[in-house]
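Missing here is one protein chain; the remaining ones are kept as they sit in the complex.
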Amino acid sequence: MSQSKGVSPPKNPPLELNREMVRGEFGLRVDELSGQKLYDCYQCGNCSSGCPLAQEMDILPSAMIRFAQLGQKDILLNSGTIWICASCFQCTVRCPKGIDIEAVMDTLRQLALEAGVDHFGPDEISPELAAEVPQPGLVGVYRKLST
Amino acid sequence: MKRIGVFVCHCGINIAGTVDVARVAAEAAKMPGVVFAMDYIYMCSEPGQSLVREKIKEEKLDAVIVAACSPTLHESTFRTASVEAGLNAWQCEIANIREQCSWVHSDMEKATEKAIKIVGTMVRKSMLNESLEPIPVSITRKALVIGGGIAGIQAALDIADSGNKVILVERESSIGGHMAQLSETFPTLDCSQCILTPKMVAAGKHPNITLMTYSEVEEVKGYVGNFTVWIRKKARSVDWSICNGCGDCMAKCPAKVPAEFDRGLSTRGAIFVPFPQAVPNKPVIDRDNCIYYKSGKCRLCEKVCEPKAIDFEQEDEIIEVEVGAIVTATGYDTLPILDLQEYGADTVPDVIDGLAFERLLSASGPTTGEVRRPSDGKVPKEVVFVQCAGSRDPERYKPYCSKICCMYTTKHALLYKHRVHDGQPYIFYIDIRTGGKGYEEFYHKAEVEEGVVYLRGKVARIFRDGDKTVVWGTDTLTGRNVEIRADLVVLATAITPKEDSRDLAKKLRIQSGPNGFLSEAHPKLRPVESVNSGFFLAGCAQGPRDIPETVAQASAAACKVISLFSKEMMEQDPAIAWVDEDLCGACRICISVCPYDAREFDEEKNVVVVNAALCEGCGSCVAACACGATQQHNLSDTQIEVMVSAALEAFDV
Partner (left out) sequence: MAKVAYYPGCALKERSSHLDRSARDAALGLGFELDELETWTCCGAVPPVSSERVMNLIAPSRILKDVRDSGRKELITICDFCYNTLKRANYSIRNDEVIRKRVNAFLADDDPERTYLESDDAPWVDYDGEVKVLHLLEYLRDIIGFENLPAGLKNPLKGINIAPYYGCVMLRPEKEIKLDNPENPTIIDEFTRALGAGVVSFPYRTECCGSYLSVSSPDASTRLCYRILSSARANGADALVVSCPLCFYNLDSRQEAIAEAYPDFRPMPIFYFTQLLSLALGNGPEKQGFDMHCVDVSPILEKLDTPEAAEVGE
């Protein structure tokens, strides 16, 4: 008799929204830390269109802002997007509403790191690489992707 | 002693909820001069007004005070009722005990005291009020319409049809405006020129319309009903009274200038008529690009002109006209592609704007209606339409929505598909706005039946790669970025007012808004008039809109003009400034403070005089006058003093 493994959660469950979630603590903290007005975003998609790393992302930048508007902390902090963003500011210079999207990405990284989600540890870099990468690369990686 | 009646309104609970209206009436009855006082639930109602009429007669009242809501709402209501009962309108006053009392306080005791004080001030004022008569101002029954696009043409035709005279001024050599450049109009797909040219011809022929094309307004002075306008009739270098429109000159002109009408997609000569259906169909010489004017050579047109209509010595003429009303219908421009940095800034030949695409579609256009791309003339098979190019972008370009692009882009995609059956149109959009009649169905047709692909996402970048134009966009609905290697890209660039729209507004001394569009007196209820009397607005000069709205608005503006002209005289409110000539010391300070240019210095009499038609009774001059020579009727310095005393009296008690 095979052991019952339990029923796995659905792949695409609906977002269960309520007022605490959509205008709640998480959203306010993102607003506060990033200094950006998330609700100014009208989802035009310009940031996504021009993002050079979009092809590597599971959730596009404009969708990230949308999830942030809806207070979806778990989805955001567990996304691959925040770790593959290169902080190139292309999104920021093009946003029609003047939202600094890079600042929002940095804030999400910061919140993820605060929650203990460490993306890139010091042991993951080979000594050879560490010796030859120019400092901005090392400093950038460790400040943004590691606790 | 004047017999004053006071009527205190409950306004339901709006006033009575916070103010003890019965007590106000009772206290009013005790005030010197007041012979009658009462309270009533809704003074503005028919029974309320009847009460006013009755009591004026019964109590032989000389003046009436209605303590109620703001005078902006019902002063005219009660003045009418008073006049019907035989009183002079200016002996009826409003004491505002709602907006200035019951609506801003909650303590009933104190609010009631305040209401009594307010009534007290009006009673004191009323004691010194004079009976006034409206001031008649004459009207010149001629209108000036600035701008000869569809808005100007429609307004001119409507005014002319009513029997009034119109001068229609247009800066280009032909009327027609942007609508003449369009191929077909949405949602009916009527041929634009076919529906426009009958109106153009009618305007050109109408006995009441004086058409002045290739002309611009130079200066405007005066006031409603009495404007003097100087119009510069630019030198066209052709005597239009002799020219028979044969076109021989244009055929021979060796100069090649990018044709503005075709958005630079074709060339014209220096002597030209902008398009074949032009009204008037007479050429002008563009002196900046004419070989003769630049270097002294050529003069070929002169040689071939049979009627000898060419006149190189012709000069600008300034024409002075008197008009009574001015309709501003100067239309729109579009944001230049040069400004759109991430879309190539006009360095990519196959990136064009909507109006240029109209020319490509147009049967009388540079490619006789075949869709061919500018770089090599090939028929494009992959065409990308980019919406919101510069609109809805408060950070970098224009903050507003340009309203018509969703519809005209859908139209473009549809027409393209009709002509190039194996071509694929793509439209990148943020939202599709289809509010007009038949618009949603039109969009449905394009998407469902004609196979136009709509991608929801703003395009970030457009650049050249080989002979393709690469477009980087996104489809937010699937959450995937999109790259299209297009043959042709059409940008729906933002609608802007004409470049010199602000200068014109300054010249006319009318208001324009932060984006340069002309301002209406009230966005909801007074959409076709400027705040400045005598000026009316029509069409895109006021903001982006489509043709049905423009035509409706033009007719509405015409209606306002006709209504103005239908009176024998205009009636000006007499509660305005006047000058006691014995007291005036001719210091002229009052002239400099008047915002309406309503005061002049009379050299002969050596005093300042008021132009009653222009004075709006703002009181600035009264405040500025050092010797009290200028006062305002029914708001004299003395009246203000007694009102202030009345307001402060209660404190002494």
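When the chains are written out, they are named A and B in that same order, and each has its own residue count from 1.
We adopt the following convention: a residue touches a chain if its C-beta (ideal position, glycine included) is under 8 Å from a C-beta of that chain, and two chains touch if they have at least 3 such contacts.
Keep in mind that this is a model prediction, so the values were computed, not measured.
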Contacting the left-out chain in the complete assembly, out of B:S50, B:T267, B:Q341 or B:N606: B:Q341
Positions on chain B contacted by the hidden chain, ascending: 341-342, 345, 463-465, 470
Absent-chain interface as seen on chain A, which is shown: 32-35, 52-53, 55-56, 83-84, 86-90, 92-93, 100, 102-103, 106-107, 110, 119-120, 124-125, 129, 132-141, 143-145
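In this text, only the chains that are shown with their structure count from here on.
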Averaged-CA centre spacing for the pair chain B and chain A, given as whole angstrom: 47
Residues of chain B that touch chain A when the two form their complex: 342, 388, 392-397, 430, 456-461, 472-476, 479-482
Residues of chain A that touch chain B when the two form their complex: 42-51, 54-55, 59-60, 62-63, 90, 94-98
